[in-house]
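Notes follow the structure.
The other protein chains are all here in position, but one chain of the complex has been omitted.
Note that the chains take the letters A, B and C in the order they are written out, and that residue 1 is the start of every chain.
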Amino acid sequence: MSVIELQSVYGGYGDTEILHGVSLKVDPGEIVVVIGPNGAGKSTAMKSVFGLLSLTKGQVLLDGEDITNTPPEKVVRKGVCYVPQTENIFPSLTVEENLEMGAYVREDDFKPRLNEIYELFPPLAEKRKQSAGTLSGGQRQMVAMGKALMLEPRILLLDEPTAGLSPKFRGEIFSIVKKINSIGTPILMVEQNAKQALSIADHGYVLVDGQNKFFGSGQDLLDDPEVAEMFLGGGKAVPEASV
Amino acid sequence: MADFINFYFIPGLLLGSIYALGAIGITMTFVILRFANFAHGESMTLGVYFAWSLVQITGWHPLVVMPIAMILTVLYALSIDRLFYKPLRNAPVVMLVVASFGLMLMTRSVIQFFWGVQLKSVLPGIQKPILVMDYLRISPKHMMIMASALVLMFAVHYLLTYTKIGKAMRAMSDSPELAKLTGIDTEKVVVATWVVGAALACAAGVFLAIDTHVETRMGFKLLLPMFAAAILGGVGRPYGALVGGLIIGLAEEISSYPFIGTEPLLNPGYKAGVAFAIMIGILIWRPSGLFKGKVF
Amino acid sequence: MDALYGYMLYGISLATMGGIYAVLTLGLNVQWGFAGLFNAGIAGFFGIGAYTTAILTTSATHRHIGGFEMPYIVGFLAAMLICGVIAYLVGKVCLRLRSDYLAIATIGIAEIFRLILKNETWATNGPRGVSEIPKPFEHWPEPWNQFGFLLLVLVVVAIVYVLVEVARKSPWGRVMTAIRENEPSAKAAGKNVENFRMEGFVIGCMIMALAGALMAHYLKFVDPNATDPLLATFLVWVMLIVGGSANNKGAILGAFLMWVVWSATEIVTSRLPDELAIRAAYIRIFLIGLMLQIFLQKFPQGILPEKRPDVAKSNGNAETKMAD
Partner (left out) sequence: MNFLKKMAITASAIAMLSVGAQAGEIKVGSAGGVTGPIAELVAAIVKGRQIATEHVNSNGGLLKGDTMKLVIADSACDPKAAVDAGNKLVNVEQVVGIIGPSCSGATNGMVSSVTIPAGVTVLSDSATAPSISELKDKDTVFRASASDAYQGKAIADMVWKAGKKKVAVTYSNDDYNAGIANVFVKEFKALGGEVTGNQAHEPNKASYRSELSTLAQGGPEALALFAYYGSSGITIVKNSLENGLFGKFYAADGMFDKSVIGQIGADNLKDNIWITQAASDTEDASYKNFAEAFKAAGGDPEAPYAAHGYDVAFLMALAIEKAGAADRTKISAALREVAGPEGEVVRPGEWAKAKKLIADGKKVNYQGAAGVNDFDANGDVTGLFSVNVVGDDGNWSRSMLK
């Protein structure tokens, strides 16, 4: 059974419909990447999993359980963690406090998990008493992901984790994503840097105008000339600007 | 110099700590519930009247009955939240401001109805100050107020730094949206905010009443300085509110010190305007306040 | 017969006060109903208007500056002009921030203005106020003088209503609605949001000053209590919310209705035993406040809801929330 499955969902903000029947799924242990042009509804599709917008049609399933239109605070408790693209840390809290907040819904002792996170992100261990707002962009992203991982989630949703980062950090983030995945957490990720993202993905989706356009394994999509033409700069280098 | 310390600096500090305690509640509701709570001054007044009644019933010192008054004020704040603010939680925020504006007058009229408008006192009589080092005049009453204020400030500090709910409050004042996504129980944080805000408002009011007297419009008089303190410190920054309150209190008192000649620098009639002037200045030059608060 | 004549005179006074409040409420409607701006210091702008005309139109006295004996119309125009300038300065500071800041700043302005009125005795006669303000038609025989003034008020209400209504239907009004509903998309459409807000704020304040000027002539007296928030700020808010914000007819209806409720309830409460009658004054304030809360929660559209066929309303809230 898929961890997360969107079955032909329709919806948007207010009266503006953005998703016109999007379907996608993430199977256990997978990294799934969603790419597409600006305004294609990539982030919106991800937010729909998290109950951040109201769906008019279609279903969202978590391990087969219907969680359509469940409010975000309940979705978290079901073990789905979401890292937004911006404002994904509490800047005035220290690194450790941020991680603690990530474990807010945990009733048990989260200390062991905290140490695991520090092992995963050694720079954070050094700066645990520093307020998160003073960290560099890449380290903030680590805090954001670490915060989400505190829950030992069933699936991790990442909204453009590399947006605004320099190419050096970008690579670092992708390798972290791979590392998180390798210890067993399935990941659904929206990305602008399609080429790099697809190269670590098990599967990829291409959304255009709120609808599915292409689907395939990461490598298939990279090899697909049409996809390459549209999103990978004709097979050339990935464009610098991500917005 | 002795005059400056005795009659300008110490009163300023005292007034400042009262503003500071009140401003913490304002700054927290502003950032967590996202609206400027005009009824905050009235929570303060109500708390004082609770304390006054308790003093009448028990005959104890106002500081002794203060915790009970604080609990009553908290209950009031929570029921107001349930009845009047919660139904508007999903409406545009400015509706909440309108509602709080209405509650300000409603609460005051209830106080005036039940307790009447006659002036009251929680601690009658006068206290001669103790002379320290031959020129510092320190009144025991003021020592008590300052000490209690300090205790409360440390309690707030402890709550915000070392408890889960306190950290959640700080997290939510950083970003309510992210707090929700993180799974923080935002309604619980809202409740905690009212608890802290109302309890501190009650304490600030009682301190003021110990220093002066009990009167139905005392809370409203403090509203503008408290807003100014919250904005000066940076909205959503409880420590900022503390500093902001102290600065506003000191500035109000010191503004009429005769720095030049024997006439007050500023006509004391304009004292109440000092807080406002500082606030406007901050809004022009640094809307995020001294401690990088939220700007909406 | 005497009684009937008395009721008629009371009716005139109700209508006159209602009319002045209607002007105030229309001014607030431009700010809140059109532009979504929260002005918590209506009393301040109202007072500025009242004092300006009072000082310009009274005859010479040793109590305050003046002796200009200007015609009423000059008083009215000057009141609006001065208020407009002050509103512009306030707007300059606050309008780039969210509405709460404006609310705090405007309540502060009312406070500062009150302090100036009280302390600058040479100009304003301090707390003792400006008396013997001339009143249009006061030399006509009773009750025609009252009728005359009522007519003046109603004419002003009509003029303000027509102007504000024209503005609402104009492209300017439509942009205002768009900004209030969805600021980001209005910005994206290339509208200078801050300028539009400023225009709404300044125009609203000028209308409030006009109401203040009318009140000064009606009462023939003005003192720093003119800036008291209860009757000149809070009541106006209740009027607009009850009548229907963003609807000019609603604003006028709300003003007349609430003034009648406010004034006439005392006729009932004054019949209570004395002790209660005194305390009933507070119950009156409480009930008016409660009414505001009920309307805010249950009928946020007011008695006459906003008419706006072209824009869907149901999802307005969701949109603003997301836009935050």
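Quick note on the criterion: a contact is a pair of C-beta atoms (placed from the backbone, for glycine too) under 8 Å apart; a residue touches a chain by one contact, two chains touch by 3 or more.
In this text the structure is predicted, and so the values were computed from the model without any measurement.
Here the chain not displayed is in touch, across the complete complex, with B, C. Checked against the hidden chain, the listed residues C:Arg98, C:Lys118 or C:Arg168 yield one contact partner: C:Lys118. From the options B:Ile68, B:Val191 or B:Ala272, the residue with contact to the unseen chain in the full assembly is B:Ala272. In the full complex, the hidden chain is touched by subunit C at residues 2-3, 6-10, 13-14, 17, 63, 115, 118-119, 121, 126-129, 131-132, 135, 138, 142, 145-146, 215, 218-223, 225-226, 228, 230-232, 242, 257, 260-261, 263-268, 270-271, 274, 277-278, 281-282, 285, 291, 299, 303.
Where subunit B meets the omitted chain, the residues involved are 3, 6-8, 10-12, 14-15, 18, 112, 116-119, 121, 124-129, 137, 139, 208, 211-213, 215-218, 221, 253-254, 256-258, 262-264, 267-272.
As a convention for this text, only the chains that are shown with their structure count from here on.
A summary of chain positions shows that the Cα centroid lying nearest the centre of all protein Cα atoms is that of chain B.
Centre-to-centre spacing of subunit A and subunit C amounts to 52 Å, using the average Cα coordinate of each chain.
Per-chain Cα centroids separate subunit B from subunit C by 30 Å.
The geometric centre of subunit A is 43 Å away from that of subunit B, both derived from CA atoms.
Multi-chain contact residues of subunit B, defined as those touching 2 or more other chains: none present. Residue positions of subunit A touching 2 or more other chains: there are none. Contacts from subunit B toward subunit A in the complex involve residues 164, 167-168, 170-171, 173-175, 177-186, 237.
Of all the residues in subunit A, the ones that touch subunit B in their complex are 50, 72-73, 76-77, 82, 84, 87-93, 97-98, 100-102, 104-105, 147, 151.
Every residue of subunit C that touches subunit B in the complex is listed here, in rising order: 36, 38, 40, 93-94, 97-101, 103-105, 107-108, 111-112, 115, 118-119, 230, 234, 237-238, 241, 279, 282-283, 285-286, 289-290, 292-293, 296-297, 300, 317, 320-321.
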